[in-house]
Every structure is written in structure tokens, then in C-alpha cells.
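Here the complex is missing a single protein chain, while all its other protein chains stay put.
And then chain A:
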């Protein structure tokens, strides 16, 4: 996730202190990974250098936490551009599980076991997300669904591979 763009987007509603920004970010997007203060201030100073934010008042005392930041016109343009540019679809061509399956087949181990173990681990995580979704608000539901659909895709691949292990084996060990 582009932290810079996200902070810029949060600044569009009005100027904020770095501390407020961190809180707003964590509340909406932090989920399991809240920002460090260090990240907030290095990001803000980069945005400042690039003219995307400007200082909007400094309270008495010193230290970065006294400053308020406001988005500039260039910053707004930058957010707009970011929002209208599609995210690059992940190619998903690097796949550890595929490598494990092939190596298991090559070494005469049970590749089915590799897949079974993975299915079970995926389902454990999916159960946790499903419980969290049931207890959460709409934001939680959307975030958990995103994760659940991705894990489900892994499992669909896994089932398809399980069904084609015999064929894969003949091709791999040839």
C-alpha cells in the first residue's frame, strides 16, 4: 500500500498533526499493521520536499509532532492520479507451494501430503477470518472478505493440483 498517497488522501479533509494522521490511518487501514511514528514523519518530510504537503502552523516548542500539515494543489492532483490509476494486477507466477509440490514429486515424497497440510493451514486462517467477520462491522467484513477470497483462490488451485498430481508426476520425473 502506498502510505504517502494514503496520508495525502487523509489530508484532503483538512490539515492535521502527524499524530492525528497516524491515528486516522491506523483506524481505517492499519488493521493488523499500524504505522510507526517514524514512518509517518519520514513520509511527511518526503511529501513536504516534493511540494505535495505544506506546513500549516507550528505550535510552540520544537520537534516534528508540533507541526500541522496541509495538502497542496499538487498533492490533490497526485491523489487524483493515484486513485484513477489501476493497481497492477499481481501476476502470482512465483508460487512456493508449486515449488514444494514439484520438489516432493521429484524426491519421491508424497505431494498429496504437502497439499493436505496446506489446505488445513489455509482453513484455520479462513475460520479465524470468518469469525472476525461475524463479529465485526462492515469495514471488517470487507477487509476479511478480501483476504478470504484470496485464500479461497489458493485453495481452488490446490484442489485442481491435487486432482492432477498423477499427471504432474509423470511429467516432472520424466
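Operating definition for what follows: a residue touches a chain if its C-beta (ideal position, glycine included) is under 8 Å from a C-beta of that chain, and two chains touch if they have at least 3 such contacts; residues count from 1.
One rule holds in what follows: contacts and distances are computed from a predicted model.
Of the candidates "Osmoprotectant transport system permease protein", "Acyl-CoA dehydrogenase", "ABC transporter ATP-binding protein" or "Chemotaxis protein methyltransferase CheR", the chain left out of this view carries the UniProt protein name "ABC transporter ATP-binding protein".
Across A:58, A:103, A:121 or A:139, the single residue that touches the chain missing here is A:121.
Within the complete assembly, A:151 is the residue of A:3, A:24, A:56 or A:151 that touches the hidden chain. Interface residues of chain A facing the missing partner chain: 116, 119-124, 126-127, 129-130, 134, 148-149, 151-152, 155-156, 159, 162-163.
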